[in-house]
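Removed: one protein chain of the complex. Kept in place: all other protein chains.
What follows is chain A.
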Amino acid sequence: MATNTDKNLYTVLFATGMVIIVGALLAFLASSLKEKIAENKRIEKQQNILYAMGINENDESSVEFVSKDIVGEEFSKYITKQLVITGTDVVEDNNAYLIDLKKEEAESKAKKRARRLPLFIGNKDNTDFYIIPVRGKGLWDAIWGYVAVNSDLVVQGVYFDHKGETPGLGSNIKERFFMDDFKGEHIVDGDTFKGITAAKGNADPKNTNKTDFEVDAIAGATITGDGLSAMLKKDLKMYMPYLKTLKQ
């Protein structure tokens, strides 16, 4: 070999060259795929919202969304109204589902303004579903989801997802056995808001008691479960002023 790869100058030049090449490659790839990725995320949101209100292609134990090709149609068919709630102000906004909860939370805090809360109203078989987006912290990273309630504030379905929970443990919050447990759970006791807790060692593993505000936690995923319970308490509570008006 002619070049001496131990020289300082060579090392510096190599490092510089490598950073420029890799940086350019990744920047090019990221910006050229950006639109496609954003579109996939938009479709996913629609699929998640529909999933929570029971529009999905689940069989026995799998989690299947409505297919990508028809999700746009299905979304406009079943989601009759999208609202943005700001304090006591309620306006309709057909792009409410595109509100980024993370950005909105940070922005409303920084600017000290009331948070804009998106709410989706769906209708299936003449029943109204009120679908609430939630977002919180798991063990490693963000967790989020959608909770569909009826006008009696009884949960009709949920969808949870996560960014980086432990595979096989915390990541199971998006499995059927966990999500299906929420169906029929109440979130209010009379007029008091209770939320739903993923409880360890409760005496009700079959989850027959739907008014205990508890579902069975996942073994080995305590912190994810606690984060999920906290997320439900905090985010559902923000919607209570509006949701209470439904109950009359």
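Basically, a residue touches a chain if its C-beta (ideal position, glycine included) is under 8 Å from a C-beta of that chain, and two chains touch if they have at least 3 such contacts; residues count from 1.
By our rule, contacts and distances are computed from a predicted model.
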item	value
Protein that the absent chain corresponds to, by UniProt name, given "Tripartite tricarboxylate transporter TctA family protein", "Na(+)-translocating NADH-quinone reductase subunit D", "ATP-binding cassette domain-containing protein" or "Anti-sigma regulatory factor (Ser/Thr protein kinase)"	"Na(+)-translocating NADH-quinone reductase subunit D"
Among A:L25, A:L98 or A:L246, residue touching the chain not depicted	A:L25
Selected from A:E44, A:E74, A:E104 or A:D180 as touching the chain missing from the view	A:E44
Residue in contact with the excluded chain [from A:L33, A:V91, A:A114 or A:L246]	A:L33
Absent chain, residues of chain A that touch it	1, 3, 5-6, 10-11, 14-15, 18-19, 22, 25-26, 29-30, 33, 36-37, 40, 43-44, 61, 163-169, 171, 205-206, 219-220
